[in-house]
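All protein chains but one are shown in place.
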Amino acid sequence: MADLRNVCIVIGSRANYARIKSVVAAVHRHPGLRLQLVVGASALLHRFGEVIRQIEADGYSVTARVYSVVEGENPTTMAKSTGMAILELATLFENLKPDIVVTVADRFETMATAIAASYMNIPLAHTQGGEVTGSIDESVRHAITKLAHLHFPASEKAKERILRMGEDPSTVFLTGCPSLDLLIDIDLSLPEDIFTRPEYRGVGNLTAADAPYLVVVQHPVTTEYGRGLEQVRTTLEAVTRMGMQAVWLWPNVDAGSDEIAKGLRIFREKGKDSIQFVINYSPEDYARLINSCACLVGNSSSGIREGAFLGVPAVNVGTRQQGRERGLNVVDADYSTEAILSAIERQIEHGRYESNPLYGDGRAGERIAQVLESAELVIQKKMTY
Amino acid sequence: MADLRNVCIVIGSRANYARIKSVVAAVHRHPGLRLQLVVGASALLHRFGEVIRQIEADGYSVTARVYSVVEGENPTTMAKSTGMAILELATLFENLKPDIVVTVADRFETMATAIAASYMNIPLAHTQGGEVTGSIDESVRHAITKLAHLHFPASEKAKERILRMGEDPSTVFLTGCPSLDLLIDIDLSLPEDIFTRPEYRGVGNLTAADAPYLVVVQHPVTTEYGRGLEQVRTTLEAVTRMGMQAVWLWPNVDAGSDEIAKGLRIFREKGKDSIQFVINYSPEDYARLINSCACLVGNSSSGIREGAFLGVPAVNVGTRQQGRERGLNVVDADYSTEAILSAIERQIEHGRYESNPLYGDGRAGERIAQVLESAELVIQKKMTY
Amino acid sequence: MADLRNVCIVIGSRANYARIKSVVAAVHRHPGLRLQLVVGASALLHRFGEVIRQIEADGYSVTARVYSVVEGENPTTMAKSTGMAILELATLFENLKPDIVVTVADRFETMATAIAASYMNIPLAHTQGGEVTGSIDESVRHAITKLAHLHFPASEKAKERILRMGEDPSTVFLTGCPSLDLLIDIDLSLPEDIFTRPEYRGVGNLTAADAPYLVVVQHPVTTEYGRGLEQVRTTLEAVTRMGMQAVWLWPNVDAGSDEIAKGLRIFREKGKDSIQFVINYSPEDYARLINSCACLVGNSSSGIREGAFLGVPAVNVGTRQQGRERGLNVVDADYSTEAILSAIERQIEHGRYESNPLYGDGRAGERIAQVLESAELVIQKKMTY
Partner (left out) sequence: MADLRNVCIVIGSRANYARIKSVVAAVHRHPGLRLQLVVGASALLHRFGEVIRQIEADGYSVTARVYSVVEGENPTTMAKSTGMAILELATLFENLKPDIVVTVADRFETMATAIAASYMNIPLAHTQGGEVTGSIDESVRHAITKLAHLHFPASEKAKERILRMGEDPSTVFLTGCPSLDLLIDIDLSLPEDIFTRPEYRGVGNLTAADAPYLVVVQHPVTTEYGRGLEQVRTTLEAVTRMGMQAVWLWPNVDAGSDEIAKGLRIFREKGKDSIQFVINYSPEDYARLINSCACLVGNSSSGIREGAFLGVPAVNVGTRQQGRERGLNVVDADYSTEAILSAIERQIEHGRYESNPLYGDGRAGERIAQVLESAELVIQKKMTY
């Protein structure tokens, strides 16, 4: 057993888990790897759906739990939560002695994993590097690339960017995005009870499962902190005027979540009936939910990423995803009720798109596990130019 | 006064101060800027020369002091010290409300400044980006580039690398390295009492000011943690066999400093007379010291950077500076007593080199202050490709 | 000005501010004292009413803000929030250099103030020591007494206990409780718009200002963590069965707040009309609210403390206040719907009690400021036995 590689995957949010779940599974079943699962940040918090319960329900044993969110949901606490997580992860890595650490994508707290591991001379693997977006995620993603020892970009263009930034080609593996893996593994038909199941009920009124519905996910844009309330109102108005029933997902814990949440609460109190607010779905049920929706609205990457693969019409609002590579299924709208409304109408009229394998073919988890087991691990990084 | 820009400069070590001192001065005297000076990490610590005393002696008033070094000098505490500094700097920035934050070069703790500022939507300016070296500094430097909003590279090639990494050309300013500025501002002749002044005496035997001497600075290479004791022994043996009197500077607080220090202490106890161990010089006296030395030995960047400008013969040992652009004054040696010894002999035989303005012309501070005052500040970063 | 004493008051919650407001005022206007106001923890958080807005609206300038709540509202994060606050307060005290630090009562995070100050040899003043209750507050309060250099107990018995614990009598000042001071300073008549003002509206249905109403405040008992949901349900049922309209205040951020909040949310969703849930009142309006209520129900100390002074009938539920000295206005009930219901009925039948000056005469603020200005400050503590 001594020569199994210990692979420590750090999961800090609902989004993290959906994006890495197939890697967790592939590492778990790989005979040459031993899984260490650290769950922290908002993945432990009730307000954000306690993703840890899903993880445990999926049959994984959690190696360590770490509370690291400094409350405030503003730029200051976003920084402090990251500092806190570094403190804690360093101690965990000191005691768990992983051979490789995996960090997921670009949320602000993933930087903590990247710093703790790279500073401690533990090879760092990174998924979803090389993409381009707005928000602080844009900076975080590329900074992590410069700290990481193994790169698992999701698309050809992302891979190209990683190489152009000076990373050693022998460390860059085009695997596709693990978040697509579950789309081919599961039955995507919509569960009849998805709008009534107690764990998904959330606040707000119920949605009829057999009628068309929108799915809305609008996260704060951290670099536009202070404008979230207005931004969410704009989308709320568009959705309300559209008149179609909708499921609205609660935002992540980011600088500005509070503003978004405030906008949603104010709306809710007006007693409008057509929107159901839900904190959290399992990754599988979220996939089913968007697969059957009439249109996915907001600024989540899932409209672009899973949306491309599923061919789901998506309206991308504002700057959060600006620059991100996309398929035909996405229509952009700026922060304007008219623009959002007319884009939704256009998309509903169009209906389903063809599947586009832009972000992968659904086999990323296996490929990543394979590289984690076999890759040569070199600590000292070197620019290629 | 309301439209003065508050420029917060964070100084965390002896090396930081020497590298940014002329910027501090230029910001301080610029009528359109207001200086905020945060001093933390090893710059507060007795073991590392309490650089804060020099800063205050230079006439600056320190806005805030922050203890953030978690003791241990290993990779784990290097990460933890960074987490700690993020926690603290976030609170300071919250209360000081700087308009721009300046972080210096690539020591591990400068990442804390970069994360706190960029996460808090405060424009981040960075000096010495785009260079290539070994150690964790290599990763830290480029990761900070991906977080920074204004770049002040020291050399043409460094500027090129920053652009190739996808930074917006309008944010990249080739200013030269501020550490060279003081070389043209001061009288570089060696003070007669430099080896006897109480504040520099350190441990070890005195050096005769009128005889030739070596200067040795050997820092740990964090990515080669665990090999520092052997590395320093090799250099110690070479220096001892060389037979020339030497001034040896104590290493920075990094993962592995303890190993280096242990090597020095073991050596010291043998009672050899020809080496004087000093914790810290003022940036000016350090410049004078190396300007008059027979050869600068070790792995500090000063042999390459100030060395090029001054034309001082330097022997660069090991991997810490691998890939760093250099002039003719530098001879490389790997971790071998023979190699180091023969390189020193070669350099002493050669003697002084011509000055090479590779890293600047000594006017960087002014230029940087000018940009800090006038640059358009855009929070949302965007890759150029 | 050099010989003014700098008095730093740390406010970390809604409860803190109400309990220390008159001291803040008295220090602020005392010619021999200079006020430093540090606001942190839940006093900065939207979910807990952003008490900092009231503080600023009251005309005080906040010296420093510190985010220190680690989210989770469980025993683990209660400890971590305290650790975090110590880190931050130590840096603030290092830079603010207060001559005296004031910490309020016994909430878990007040320990952070006590440790930072006492470890840093800054004289620590403590209000509300020597009282007896349940919850972790019981331990926190007495531990702070053993760290504090000046004691301001509210009652004669509390003073006695402080002395019996071995504190030097010359450091113990029976001043009464500052929370009573505002009861004599203001007009206590109920504002007509108190149930409709936007800042107090909260979630839930409106209460008619001219009809009798209950006020309910039920905090989690940290030492009974895991039983909060059941405890709050019991009270909710009693209040519902009572049939009288009620104002229910949201709990503090403590281990278990989440359970209480969950109980309240579940209830709210049933759409019962008779309870209005409010996050926060100004200390003055809270005083007015309870002064005019038919009965104060729950486990807040205000039923016992302000209740005694105002003669308001109170039903004290469960163990949180066990052992606390009380007047005739309080009837205890254990965690049982029947017990609570019958106690409320009994109290409403009885109506108003006579005022009881058990916890002070409303002049504590002045007295405390006077001692802060004149007391001899001795750092080294000594047990009297």
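By letter and in written order, the chains are A, B and C; residue numbering begins at 1 in each of them.
The criterion applied here is as follows: a contact is a pair of C-beta atoms (placed from the backbone, for glycine too) under 8 Å apart; a residue touches a chain by one contact, two chains touch by 3 or more.
Here the structure is a predicted model, which is why all the values come from computation and not from measurement.
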- Query: Thinking of the whole complex, not just what is shown, which of C:Arg34, C:Arg53 or C:His142 touches the missing chain?
  - Reply: C:His142
- Contact partner of the left-out chain, one of C:Arg47, C:Arg65, C:Arg161 or C:Arg233: C:Arg161
- Considering the whole complex, which of C:Ala41, C:Val69 or C:Ala85 touches the chain not shown? C:Ala85
- What is the set of chain C residues that contact the non-displayed chain in the whole complex? 75-80, 82-87, 89-91, 93-94, 108, 111-112, 115-116, 118-121, 132, 134-136, 138-140, 142-147, 161, 164-166, 222-225, 255, 319, 322-323, 379-383, 385
- Note on the structure: Logged for chain A, residues touching the omitted partner chain are 64-67, 84, 87-88, 90-92, 94-95
- Interface with the unshown chain - residue positions in chain B: 44-47, 67-72, 76-77, 80, 84, 203, 258, 262, 265, 269
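Note that in this section only the chains that are shown with their structure count from here on.
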- Query: Which chains touch each other through the most C-beta pairs?
  - Reply: A-B
- Note on the structure: Per the C-alpha fit, the turn needed to bring chain A onto chain B (nearest 5 degrees) is 180
- Note on the structure: dist(centroid_CA(chain B), centroid_CA(chain C)) in Å evaluates to 50
- Task: Would you kindly tell me how far, in whole Å, the mean C-alpha position of chain C lies from that of chain A?
- Result: 41
- Message: Please output the residue numbers of chain B that touch at least 2 other chains, ranges allowed.
- Response: 84, 87, 90-91, 94
